[in-house]
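Take a look at chain A:
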Amino acid sequence: MTEEIVIAGFGGQGVLLAGKLLCVAAMRRGLQVSHIPSYGAEMRGGTANCSVVISTEDIPSPVIECPSVVIALNGPSLVKFLPRIRLGGMLIWNRSLIAIAPSRSDLFSFPLDATDISLANGTERAANMVAIGALLRLKPNLVSMKSIEAALDEVISSRNRKYNSLNLRILSVGYEMAEKIVANK
Partner candidate 1 sequence: MSIKTIPMYRRPEGLSDVRTHYCPGCGHGIIHKLIAEVLVELDIIGKTIIIAPVGCSVLAYKYIEVDGLEAAHGRAPAVATGLKRALPNRIVISYQGDGDLLAIGVGETVHAANRGEKITVFFVNNANYGMTGGQMAPTSLEGQKTTTTPHGRDGTEVGYPIRACELIDTLVAPAYIERTSVHNPGAVKKTKKAILKALSYQKEGIGYSFVEILSMCPTNWGVEPATAAEWIKTDMLKSFPLKKFRDRPMEAAVEKEAS
Partner candidate 2 sequence: MLGKVLMKGNEALAEAALIAGCRHYFAYPITPQNEIPVYMARRMAELGGTFIQAESELAAISMVMGASAGGVRTMTSSSSPGMALKQEGISYLAGAELPCVLVNVMRGGPGLGGIAGSQGDYFQATRGGGNGDYRTIVLAPGNAQELADFTVDAFDLADEYRIPVLILVDGYLGQMSEPLTLPKPNGKKFEKSWAVRGSEGKSKNIIASLRLVPDSALEVHNLHLQDKYEKITEEVRHVDEYRCEDAEWLIVAYGAAARVARKAVDSLRTGGTRVGLFRPLSLWPFPDRELNEFAKEVEKVLTVEMSLGQLIEDVKLSVNGEAEVDFYGRAGGAVPTLDDIIGRIYSYEHQDHTHVQAS
């Protein structure tokens, strides 16, 4: 099993953190992981992304050409990564901030009102958690909710750990949203 996941959005949406959470959770399951952020000049202008590879085998390159999963938290990210998703791949996109539905029909597309859900829970910064929650349901063999919970404690700095219960709650809302989508398909 190898998943090549790109998480993309604008600065402040926590795309790097989302990637790190997945990595730590997968690492604790004994899987191979790599995480590489976009950096330097690429980060200027507000977009940020990270590439996460999770595999049962050694990971040759952290650089992802054709992702198996893209999580797009804003419009520019969708524009950038939509063409690169592999045939039959998965797209999780933030319908709260993306007005026009993605045009490709050769992949599994899951719209989420991620920012709206985050706002409804009292923060605008947890769209990443909604998306990760959904991913856990849509890729059930990747990592479990329990391992993400443990990863939160490991990854989040002590200063921000007080938000972990909120993060977990929002994660489970994302999970349930995906559950509904899967049930309706």
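Picked so that all candidates are chains of the complex that A comes from, given by their letters.
Note that contacts are C-beta pairs under 8 Å (C-beta built on N, C-alpha and C of every residue); 3 or more make two chains touch, one makes a residue touch a chain; residues count from 1.
Everything numeric here is computed off the predicted structure, so don't read it as measured data.
Undergrad: Which numbered chain among 1 or 2 touches chain A in this complex, counting any copy?
TA: Per the touch definition, chain A is in contact with 2.
Undergrad: Write out the stretch or stretches of chain A touching candidate 2 in their complex.
TA: 20, 23-24, 27-37, 39-42, 58-63, 65
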